[in-house]
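What you see is the complex with one protein chain gone and the rest in place.
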Amino acid sequence: MQNIIIAGFGGQGVLSLGQFIAYSAMYEGKNVTWLPSYGPEMRGGTANCSVVVSDEPVASPIIAFPDTLIAMNKPSLDKFVDKVKPGGLIIVNSSIIKDKVKRTDVKVCYINANELSLQAGNTKTANIVVLGAFMKQTGLFAKEDVIKSIEKIFAKKPKVIPMNIKAFEIGYEA
Amino acid sequence: MSEKVLMKGNEAIAEAAVRGGCRFFAGYPITPQNEVPEYLSKRLPEVGGTFIQAESEVSAINMIYGAASVGARALTSSSSPGISLKQEGISYIAGAELPCVIINMVRSGPGLGGIQPAQGDYFQAVKGGGHGDYKLIVLAPSTVQEAVDMVYGSFDLSEKYRVPVLILGDGMIGQIMEAVSLPEMRDVSKIKKPDWALDGKGSGSNRKIINSLYIEPDVLEKMNIKLAGIYRQIEENEVKVEEYLTDDATVVITAYGTVGRIAKSAVNILRSKGIKAGLIRPVTLFPFPYFAYEKAASSNNVKKFVTVELSMGQMIEDVKLGVNGKKPVEFFGRSGGNVMSAEDIVDFIISKEV
Partner (left out) sequence: MAKVFQKSSFLTDAVLHYCPGCGHGIVHRLVAEALDDIKAQGHVIGIAPVGCAVFAYNYFNCDMIEAAHGRAPSVATAVKRVNPDNIVFAYQGDGDLASIGLCETVHAAARGENVTIVFINNAIYGMTGGQMAPTTLIGQKTTTSPLGRNPAVNGNPIRICELLSTLDGPSYIERVAVYDTPHILSAKKAIRKAFENQVNKKGFSLIEVLCNCPTNWGMTPQQSMDYIKNDMTKIFPLGVFKEV
């Protein structure tokens, strides 16, 4: 089982990053829940979502202590950093967050998502860059399978598929 | 069953309603259920159905009354303050013996309250809500798949008894995304319109009248006795409950809806810590599965019950009726839109054990 909290500003693709993980999980035959924060909190403020991936049917979709935190901005890191399970993973968008994580009992991955997304051709793909880093760090699903998922998710918008796959690969290799 | 699709609860419910034969929706925007009308505003016209954004919840529920009167499978959806506004109409629908399906994606109250998940509308849902001696069939889904299956079958259920069905969800189940198998599309041309439904053909002795006015006390009493008889039948036939690891349980946690699944995780954690916990999750809130509590309360293993709700304590009253004083019943609740985690439930139970 993998419990993931993804948090950041509204507009950073936080909710869709969670959905990418959820879609990948479903395509891989796993059970998954994706639970977003909702309401006025999202508009210009912070947004977060909780994703639970499991071999068994998911009971609670509420995550008290995540295995992985993906923090896209500073307030999100501050809010959730102490909740991450010892031995867990924190992915930090270091394009925006300049601080270092002080905890020593977790694995931390810093990724310049915004700068790297430019290499893919669009800053909108920063969340896909982070998806790449997440899959590399956790090994939750194989690289090729996630790429297949990206193709399925964007099946109705085929033009954007190459850019997103590129962003994913950049994040995966970073 | 089709291939699984990842859908938000609200959208999956809306699609399930259409597949179950729903061809009429009227509602008014309110968070956190807006994806239901948004989805249906596009979907219903595709299948020859009617979508109306009404001017108020009051108007919307009366549109449901009208549509049901002429035999349409009619759905409305709202959240707590909006459901309060609908209560007058719901009472009329119950009094006129019209079938329909009502969704309440409960948010926190009272008053304007908040928009986050809550279960503070339990009393309103199962003990009346509107005026007069009536009941609704109240279903509480804990997963999106369960919600889909419930909504799909709810029109048949409602028409069977001519009693409205209320789906009591909360903001969580409306907003969560899960993989679901959608049931197949019902062929509405093969769903027989009820013979009491108005078609405008009535004249003289074959006139059809939809009405809840019975000015003579004896006539109205007869009607109320008839309704009570239908509610007894529903109690006999339609109770649904999920029991999880209750056989050897010493602590029985009980919760409904999304809290039921959080409690299930709590049971697993407690078991891993050596505490024999179990879960009773009512799937139908009316009819309420009192027998499950009677049975558990009579077991020598069971030392106590813990009711967990997103309220200050409402379902606990029915739990206590079932337990009937045989074992203690404790309460753990969060309110205001706060949602407990499985670990919170575990901490509560362990703190009481010491």
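Order as written gives the chain letters A and B; numbering starts at 1 within each chain.
One rule holds in what follows: a contact is a pair of C-beta atoms (placed from the backbone, for glycine too) under 8 Å apart; a residue touches a chain by one contact, two chains touch by 3 or more.
Bear in mind that the values here come from a model prediction, so they are computed numbers and not experimental data.
Considering the entire complex, the omitted chain makes contact with B. Of the candidate positions B:Tyr39, B:Tyr65 or B:Phe305, contact with the hidden chain is made by B:Tyr65. The missing chain, though absent from the display, is touched by one residue of B:Ile210, B:Met223 or B:Ile275; that residue is B:Ile210. Counting the whole complex, the residues of chain B in touch with the unshown chain are 23-24, 26, 50, 52, 54-56, 58-60, 62-67, 69-72, 74, 88-89, 92, 96, 198-204, 207-213.
Criterion: only the chains that are shown with their structure count from here on.
Computed from the mean C-alpha positions, the centre of chain A lies at a distance of 34 Å from the centre of chain B. Of all residues in chain A, only 19, 22-23, 26, 31-36, 38-40, 57-65 touch chain B in the complex they form.
Remark: chain B residues 4, 6, 31-32, 115-116, 143, 171-172, 175-179, 258, 261-262, 264-266, 268, 339-344 touch chain A in the complex.
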